[in-house]
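Excluded from the complex is one protein chain; the other protein chains are retained at their positions.
Moving on, here comes chain A:
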Amino acid sequence: MAIVTADHITKIYDGKVAHSAINQLSFEVEQGEFLAIMGPSGSGKTTLLNLLSTIDQPTSGSLTINDQNPQTLSAKQAAIFRREQLGFVFQDFNLLPALTVEENMVLPLTLANQPVEEMKERVDRLIQDLHLEQVRNHFPHELSGGQAQRTAIGRALIHQPQIVLADEPTGNLDSKASKDVLELLTKINRERMTTIVMVTHDPIAASYCDRVLFIKDGEYFNEIYKEDLRQTFFQRILNLLSLLGGNVNDLSTVRLS
C-alpha cells in the first residue's frame, strides 16, 4: 500500500527568472519502505523533501501523504499533521542548543502535551536504544557528530511517526558514525515498519535502502531496487551515478563491511 503518492508534481520558485526545481515528478513510496533519493547537487532533492514535509506546497500536481492531501490542509492543520505523523532528521542535526539531549528528544511529546510519566518512559527506552546514556544531560555543543545525529533521530522517532524524512543525515559524519546511524535507521525501519525517505549523496548510505530514486534537474531519472546483496546494489548505484555524471571512480573499489 502506498503511503506517499506524488502525481506529476511541479515546484516553481518565483524569482527574477522563474525556476522549476521539481518538474512533473511522479512516484510512490510503499508503507514500510526505506527509500533513498539521489541526484546531483541542485537537482531538487531538498525541495522535494520540503514538499513531502508539508513545509512547502507544490505549484501543480497532486500529492497524497498517508491519505491526506497537504494542499487542502490549513497551515494549522498541516502543522498538526507534521507533529503527529512526520519525523525529521537534518544534515546539520539542528538540535536546539539550549536543550539537553534528553530535552531535545522529548520536545515533540511536550508539544502534544503527553503525560510526563509517558514521556519519561519513552525517552528512557530511546536513550538506551540509541546508546546515549552517558550524554543524556549534555548540551548539543558537548556532543560528537554521531551522538548529535543519534539524538536528532531520537527526536524524530519519539512520537512514533508514520514517516521519517531525512536530508543527508550522514553528510556531516565520518564513516563509523555514518554506519551507526544507517544501521539504526534500518533497524527502526524493520522493527517498527516506519517508512523512511532519505536524501543522500553517499552511495554507501543509499545501499542500506530498499530502493533508490534518482532525479536530475527536478525530473525522474531512474530507480533501482535492492534485490540481492548490498555489495552488488552498491555497484549498481555507482553505475547509475556515473550515468548521472558524477565522478565515482574513487569509490568503485570500496568494499562494504
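Following the convention adopted for this analysis, contacts are C-beta pairs under 8 Å (C-beta built on N, C-alpha and C of every residue); 3 or more make two chains touch, one makes a residue touch a chain; residues count from 1.
Throughout what follows, contacts and distances are computed from a predicted model.
The unshown chain of the complex is recorded in UniProt as "ABC transporter permease", chosen from "ABC transporter permease", "Cytochrome c oxidase subunit 1", "Phenylpropionate dioxygenase, large terminal subunit" or "Gfo/Idh/MocA family oxidoreductase". In the complete complex, the residue from A:11, A:45, A:82 or A:226 that touches the missing chain is A:82.
Among A:4, A:48, A:119 or A:237, the one in contact with the hidden chain is A:119. Here one chain is not drawn; of A:20, A:46 or A:94, the residue touching it is A:94.
Which of A:111, A:193, A:229 or A:243 touches the hidden chain is settled by the complete complex: it is A:111. The chain not displayed touches chain A at residues 53, 55, 75-76, 79-84, 86, 88, 90, 94, 96-99, 103, 106-111, 113, 116, 119-120, 139, 141, 155.
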